[in-house]
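All protein chains of the complex are present and in place, except for one that has been dropped.
Our next item is chain A:
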């Protein structure tokens, strides 16, 4: 018998299971795009077939960091920008657990930018959802790495002199093997994309456009919502790096003009995940690390054998 019976339990999963029995009152503002991520994630889980005990959601700090307060699973609300390193080690420790990390655009592309690049590069088998509302919300409306050039805020009163981050192309060049963008205002696509991202073997990055009606109500990307287009409609080969790069660049350029392109931009199903790479070179055991502590049959070697070279 496994030490982790929740993992791989074979049964019908309902999306209500992911709503906490006694739900803390969400502190998100009315109309916040974060509700869209929460709902999409709940709808994605039955499609994936995972139950709450085998899912662990790691978040950073900010409005997005509260995701796992309202989502029933194992949760770890870490520190600003650090959800990815905590999450990826949990995956290495127990590959059977479904690991999802989430953060905001400041959290993920700003303070956590270094972790983002390296987690994508290593292609850890996990899903990373970035709530992209182009603003710092919880600290009350400062310019973020995705805020458009010229964006005025309390900390940049004359307007930002910086070009915004291009999260999709950054992700592609860093090495993510699944890259998509969706939007809170497109709930059906969002749930489908999250399900697909979670099922992908490798690092799946979903740039999730979330409106901030309190601090960023003028952002072009949310008005009008009807202009959203699906990536399937512009017909690039999502397995082709170069075509994907071009499509992403276009999508990112048009975002601030109010034309919103969403959907799957790049999928590489061939590339082995980091766990597989580590196992192939003999630096990662087949049996999950965590399981052995609960397995009475495990023989624990001691360092004594290493002393030979010290004699």
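We take it that contacts are C-beta pairs under 8 Å (C-beta built on N, C-alpha and C of every residue); 3 or more make two chains touch, one makes a residue touch a chain; residues count from 1.
Throughout what follows, contacts and distances are computed from a predicted model.
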{"item": "UniProt protein name of the chain not shown, from \"2-oxoglutarate synthase subunit KorA\", \"B(O/a)3-type cytochrome-c oxidase subunit 1\", \"CRISPR-associated protein Csa5\" or \"Probable aminomethyltransferase\"", "value": "\"2-oxoglutarate synthase subunit KorA\""}
{"item": "Residue, one of A:49, A:75 or A:272, that touches the chain absent here", "value": "A:75"}
{"item": "Chain not shown: contacting residue from A:63, A:92 or A:251", "value": "A:92"}
{"item": "Residue numbers in chain A that touch the chain omitted from display", "value": "3-7, 9, 20-22, 24, 52-54, 56, 58, 66, 68-69, 72-79, 82, 85-94, 96-97, 114-115, 117-118, 278, 282-285, 287, 289-290, 292-294, 298, 300-304, 306-307, 310-311"}
